[in-house]
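As you look at this complex, bear in mind that one protein chain is not there, while each of the others sits in place.
Here the chain labels run A and B in written order, and each chain numbers its own residues starting at 1.
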Amino acid sequence: MEITSSSQQKNTGWSWHNPTLRGWFYQSFTIITVLFLVYYLGSNMIENLRLMGLPFGFDFLTSTASFDIGWTIIDYRPDMNYWRVYLVGISNTLILSFLIIVFATVLGFLMGVVRLSKHPLVAILARAYIEIFRNIPLLIQIIFWFVVVFLELPKPKNSFTLGESVFLNNRGLYTPELLTNSPVLMVLLLTVAVWLLYWLLPSRLKPQQSQLKSPSEPEAKSQAVLATTGLKWLGYGLMLYVVFLIFSDDFSWQNPQRGRFNIEGGLFLPAAFCAALIAMTVYRSVTIAEMVRAGILSVDQGQKNAAQAIGFTRWQTLKLILIPQSARSIIPPLINAWLTIVKESSLAVAIGFPELVSLFMQTSLNQTGRAIEVVMMVMAFYVVTSLLISGLMNQLNKRMQIKER
Amino acid sequence: MTQSSKQTQLKIFLPITARPPPGVADTWLARLRQQYFSSALSAALTVATLFLFYLLISPLVDWAIIKAVWSAADRRECYSISPDGACWAGIVHWFNNIIYGRYPDLEQWRINLVFIALVAWAWPIFVSRFPHKTLVFLSLWFIFPLFASYLLLGGTHNIVSQIFFAVACAMVIIIVACLVWLLLGRGLNPSHSSLMRLRLPALGLTVLAFACQYYLVLVPVETTRWGGLFLTLVIASVAIMMALPIGILLALGRRSSLPVIKYLSITFIELVRSVPLITVLFMAVTMLPFFMPNSVELDKLAQVLVAVSLFSGAYMAENVRGGLQAIAQGQTEAAQSLGMNYWQTMLFIVLPQALRLMIPNIVTSFISTLKDTTLVSIIGLFDILLMAKNMALDKKWLDLHTEPLVLIATIFFVLCYGMSQYSLHLERKLQWSH
Partner (left out) sequence: MEPLEHPNQPETAISLSGINLWFENFHALKDIEFEVKTGEIVVVCGPSGSGKSTMVRCINHLEQYQQGQVEIFGRSLANKKVASQIIRQDVGMVFQHFHLFPHLSILQNCTLGLIHIKGMEQSQADHKAKILLERVGVADLADKYPGQISGGQKQRVAIARALVMDPKILLLDEPTSALDPEMIKEVLDVMVDLAESGMTMVCVTHEIGFARKVADTVVFMADGCIVETGPAQQVLGSPQWDRTQDFLAHVVVNSPATQNKI
């Protein structure tokens, strides 16, 4: 038959029907187009930069910023350079994202479990919560919390107060601050990092603890086991150091006080920060709640039957059997949600919170005019963060595989 | 075993007749008790949630309806009539701006006309008895935008867009006629020949429309005057319209066996997905002028449309990739054994099936894009959010923040919730159609 013979016929030689040749043609065509585009855009860019007197380069990072930033967690003064501004932006973004991640995950898990309730009124309330906060754009919610809630709070003179040590007014939230010279916070963070690393390592490399050793599993190389044991002892040592620091060193609490026009001292969380935190926590908790619910529902119904037959209560079934199994399907999208939170934190620019986009892409860019360098640096931060978080997710996925034959 | 003697002794089994189930708890009181008060915990929850409803809803109703002011000249008057109530009077005054932006009042009929034409043009896709849906869909994708931009931008146009406009007018009239035909209870013949019969009327209508528009002078309206809900919908529609072909190309590129194309696609997709939309918008507005020759002046709206389209396209690529993976490998192999090449296989076999699977995902994508359009307010485009914020700067309605935000939140809620319910409906329908 003609069809089979023509398809069997080897397509070689310089003909359009030769797939390899076609492939090379497409690829060369693409490369040439891309190179041409780069050349065209590049030459335009160089020309425009020359006309504006702005040579391409990162030397502007050493010049003085000379503007003030309303809220920082690392030291900053207006006489520092733009590189410092970049770091302040990153640290503000990270602290905001971290807090949102923590609160949104907790709230999301709670709402997910509530959503599983069979009580008709509770189900309606949970559904309403989810639909309302999901279908209104996040930016509107952020602006709403800021403008309608926080800016309507009383002036500093008439702040809401909790025992004269916590103040809430239209500038923000004031709480007592921990002042210390010891590196206790850094050591605490280091301890957490070490334990996290230990937990992530594959269990083959760790010293066996189970009494029921099956003879078929060989012990891993002793050097690796030694290394992980060392890591474990480092973790214990750091924990002891933290305890020592807590008990030995100089700690003082600084309470906010009523000044003449304002509250002074203490830890200050500006209204923009609080509004952004609340709005984004609520918004993301909805997605996380749906993930949790879908994960738990995806566990085979038979597991619930078996649990009930053995005699577990509903709560025990949830805790011991459903949630551990659903963790496998919840964790990957959960980590994706965390990544989305870091990206979404940039929306705080709309209410004036000094995070990276606001400080670097708006203020610094406007002052220096170095659009290309600034955009590259900001994008670099987000790309690196994405890669790190995706890497974390892949590693976690590998660890959580249900052991198959 | 004497089977026959055994059989004579066997009793004939007649199953008990099935009865209807007992009434779901006899009285409404018993039903109430069963659902809401079946245990101590259940009763406590009932009381707690009812109390919570009361706490949340009664102040809202109080503010928004009972004490609200619907007509006043300015904010001061609102305040004096009812200080605790919503000042909807301001919304009434600004309503036109919130919907149409700063589009001249006298020309707003053009926006309405475009919207009605869109509804009429898109309607056949959702009506099951209408044939040739692919033709309608493709024409909607390619011809309608030209029709819309002709009307919305106004001014003078070159001969090509004039012709397209005429064709579009003809199509709208034909489609509306078919819809009316269907409404009157007559059926539409799905055969190819009946479509061919429309050739002559279509040509006639086109010529007529061309002649009419020759004498039509539309006032030009620059894109800087576009705003409000109108601008939001324009951005969202263009973004989703461009996102689909971009997404398909990127997804195909990602699955390609040619390394150059594959790695370029992957790099582009992953880069775009790693960064927030606001940075892409800022980049478009600040960086793009550097890459254009000095003489070219870029329209801000055009920059934003390109940025949002590419952004949505990268996300759409992942959706399409999911759909492509779901179509069994066997389909590609079957097509190629019939002698089809790569593009024929993709266009006629794989993509139609993948896209049908993806329709619920595409609707979800549109909802996200619609919500994301609010970000353009940050870079100064007067979408519905920025119009609402600007209301508070109007001297007459100074500091009126809450009411406009509540209004646009409600508008978005209605649109997004409606579309998500429709997408659920589509998913259910598609499940059964296989």
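Worth a mention:
Definition applied: a residue touches a chain if its C-beta (ideal position, glycine included) is under 8 Å from a C-beta of that chain, and two chains touch if they have at least 3 such contacts.
In this text the structure is predicted, and so the values were computed from the model without any measurement.
For the chain missing from the display, the contacting residue among B:R19, B:R199 or B:K395 is B:R19, taking the whole complex into account. Between the chain not shown and the residues A:I321, A:I372 or A:L392, the one that touches is A:I321. Mapped onto subunit A, the footprint of the missing chain covers residues 210, 212, 214, 300, 302-303, 305-306, 308-312, 316, 320-321, 324-325, 328, 402-405. Residues 6-7, 9-13, 15-16, 18-22 are the ones on subunit B that touch the missing chain.
Here is the rule we go by: only the chains that are shown with their structure count from here on.
Subunit B has its Cα centroid 30 Å from the Cα centroid of subunit A. Contacts from subunit A toward subunit B in the complex involve residues 3, 6-7, 23, 26-27, 30-31, 34, 41, 44-45, 47-49, 51, 117, 119-122, 125, 131-132, 134-141, 143-144, 147-148, 151, 343-344, 346-347, 349-350, 357, 361-362, 365, 371-372, 375, 378-379, 382-383, 385-387. Listing the residues of subunit B that touch subunit A in their complex gives 35-36, 42, 45-46, 49-50, 52-53, 257-261, 264, 270-271, 273-276, 278-279, 282-283, 286-287, 289-294, 337-339, 367, 371-372, 374-375, 377-378, 385, 389, 401-402, 405, 408-409, 412-413, 416-417, 420.
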